[in-house]
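Below are the structure tokens for one structure; questions will follow.
The complex appears here without one of its protein chains, the remainder shown in place.
Chain lettering (A, B, C, D, E and F) follows the sequence in which the chains are written, and residue indices restart at 1 in each chain.
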Amino acid sequence: MAKIRPVGDRVVVKPLPKEEVTKSGIVIPDTAKEKPQEGTVIAVGSGRLLDNGDRVPIEVREGDHVLFAKYGGTEFKLDNEEYLVLKESDILAVLS
Amino acid sequence: MAKIRPVGDRVVVKPLPKEEVTKSGIVIPDTAKEKPQEGTVIAVGSGRLLDNGDRVPIEVREGDHVLFAKYGGTEFKLDNEEYLVLKESDILAVLS
Amino acid sequence: MAKIRPVGDRVVVKPLPKEEVTKSGIVIPDTAKEKPQEGTVIAVGSGRLLDNGDRVPIEVREGDHVLFAKYGGTEFKLDNEEYLVLKESDILAVLS
Amino acid sequence: MAKIRPVGDRVVVKPLPKEEVTKSGIVIPDTAKEKPQEGTVIAVGSGRLLDNGDRVPIEVREGDHVLFAKYGGTEFKLDNEEYLVLKESDILAVLS
Amino acid sequence: MAKIRPVGDRVVVKPLPKEEVTKSGIVIPDTAKEKPQEGTVIAVGSGRLLDNGDRVPIEVREGDHVLFAKYGGTEFKLDNEEYLVLKESDILAVLS
Amino acid sequence: MAKIRPVGDRVVVKPLPKEEVTKSGIVIPDTAKEKPQEGTVIAVGSGRLLDNGDRVPIEVREGDHVLFAKYGGTEFKLDNEEYLVLKESDILAVLS
Partner (left out) sequence: MAKIRPVGDRVVVKPLPKEEVTKSGIVIPDTAKEKPQEGTVIAVGSGRLLDNGDRVPIEVREGDHVLFAKYGGTEFKLDNEEYLVLKESDILAVLS
């Protein structure tokens, strides 16, 4: 499979099909004005660049099961699988 | 129950049903242009990242009874319960 | 009475009924495009967080009689009394 | 007379009636898209708060005769006199 | 003549009547979407305030012949002469 | 061939014809609201200038195969070939 390395403070996520009740019991209510989505982290970037030149490592890790805000991401397909490139700031929480 | 860890300066809150007169006597006037809500803090993130790379711990704690601005949050359900992921800056005050 | 602790650079104010001529003689002209209001400070937050992580104490104190810009606040009722949560930057001046 | 202490980088000004030709000869042309106004500084705040926590004293003083951009101010009456609360950045120049 | 001292990073300019072909040969094409103007610097402020509290002196001097973007300025008349208060950042270039 | 050196935090990319299934298997779904594109890095600028005056080298290199957000770029032709000048922040990921 082609390898993908996100740049800077970006994260690649494999989104779960929407509204599937997952083992963690997450169901996204239709009423929610801005439906968050669930997915698995595939790859993380080098981290956010601060004003002083330091890089801050990304808080989530490969394999983490995450809840994220859908509107910020960019979709693409790799070997016929759908992925999303998100900013770290689009990720709301880690579920375990 | 699935565990949820908010990322960065985010907070997960269990909102109280709206307009319930709570033991703290909080009633949200309908007239208020931007109805704040009440709820209990379920989990807090690692804190806000400053320009110099330091993390500032979140000012509210798990179990705190808080007043927050509704518009900023993202709703989701976990084990059939409704939760909100908010930014720390959406939380207005702690009630005790 | 329930206690209320504003978060960060917020302030809780007990607004005076509008247009009452107060002992300080403040009358808010209707013509003013953005009618400021008067009120008394009930509680102040921990202060504004600076980029370097320091907290700057709030400039006004509990009991101060203040003039503030109405548009920024969030209204709520506590034990049937009306209060406003404001940002420190919404407070224009202290009257004495 | 009630005392008024502006907060932070604010200034209280006693505006001169518009278009009066003042001793300094200032006449505000109607054509000017954004008519500046003239007035006298009544009180100045503690100054602008910098990122490093220092306060920078306000550049104008009580009694200064100033030219200011009207759009930013908030009007109010004190003992039947009209005043304006402005940000320091609304003040364009000092006239002498 | 009344003296005028601009505040902070502001500059007072005596604008040249528009489209006059000046000794420097500057003609402002009508086609230009944002017609710059020419004028002479009358007075400069104390300079721009940086985050660290330092003041940076204004780059142009009294008497400089300058090209500036008109949209940012505020017009006023002093002793029947028309002047403009500009921000330093509205000044494009010095002509000599 | 004319040489091109991007300025600051810019990158010149030779875009791949859209929707070509590439050896890396990237296919950009039409449904994606903001179709990312693929291309090869031709030249990189001196890097992003930080507040403290340091330059941070660009994270991608000449020859890298990248996924980027199309909307930010500026198209131009050089010796009849089409190129794009992008900001480093428009580049989402490196594919290998």
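Basically, contacts are C-beta pairs under 8 Å (C-beta built on N, C-alpha and C of every residue); 3 or more make two chains touch, one makes a residue touch a chain.
Here the structure is a predicted model, which is why all the values come from computation and not from measurement.
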{"item": "Residue of E:Ile4, E:Val44 or E:Val60 in touch with the missing chain, whole complex considered", "value": "E:Val60"}
{"item": "Missing-partner contacts on chain E, residue numbers", "value": "23-29, 31-34, 36, 48, 50-52, 54, 56, 59-60, 66-67, 69, 88-89, 91-96"}
{"item": "Footprint left on chain F by the chain that the document does not show", "value": "1-8, 10, 12, 43, 45-46, 49, 51-53, 74-80, 82, 85"}
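Going forward, only the chains that are shown with their structure count from here on.
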{"item": "Third chains touching both chain E and chain A", "value": "none"}
{"item": "Copies chain C and chain B - interface residue numbers shared by over half, same or different", "value": "different"}
{"item": "Rounded Å distance between chain D and chain F, as computed from the means of their C-alpha atoms", "value": "50"}
{"item": "Chain D and chain E: spacing of chain centres that average the CA atoms, whole Å", "value": "22"}
{"item": "Where chain B touches two or more other chains at once, by residue number", "value": "51-52"}
{"item": "Category of the chain touch graph - line, ring, star, complete, other", "value": "line"}
